[in-house]
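Excluded from the complex is one protein chain; the other protein chains are retained at their positions.
Right, chain A next:
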């Protein structure tokens, strides 16, 4: 873990591991806790296997749903571990999500009181993303300006 960029969370959840697992992997169950009420959650895709799609949308009025998460599972170990990232989207296209790309690892362990639930979220460097955007933008417009200059100079001759 990089303490400047990552976060960790541990909790004992007083429910069987299978129950916590199905809350994560059953679309109807995930929809009930994934996004804070009163915002509604729609789970479009929850293909819990490596490379599978993880897509959720949200709605404030229950009518119009807007994108929330477009991610991809990296690891799914039945009842034990889920790893997903939004740095690669559900169609495996490299993505640059706002505010920052992350990889989340959730582990489900046995505990006498229920489930030993642990989460590590590793974030990309948000500055790297901002810089990338700026550079890409500047280069793109620089090229356009150069081409325009070449064009008008030719036309002027």
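Here is the rule we go by: contacts are C-beta pairs under 8 Å (C-beta built on N, C-alpha and C of every residue); 3 or more make two chains touch, one makes a residue touch a chain; residues count from 1.
The working rule: contacts and distances are computed from a predicted model.
One subunit of the complex is not drawn; among "4Fe-4S ferredoxin-type domain-containing protein", "ABC transporter ATP-binding protein", "Fatty acid desaturase family protein" or "ArsR/SmtB family transcription factor", its UniProt record names it "ArsR/SmtB family transcription factor".
When the whole complex is considered, the residue among A:23, A:58 or A:79 that touches the unshown chain is A:23. With the whole complex as reference, residues 3-5, 7, 9, 11, 13-15, 19-20, 23-24, 29, 32-34, 36, 99-100, 102, 117, 119, 121, 123, 125-128, 130 of chain A touch the missing chain.
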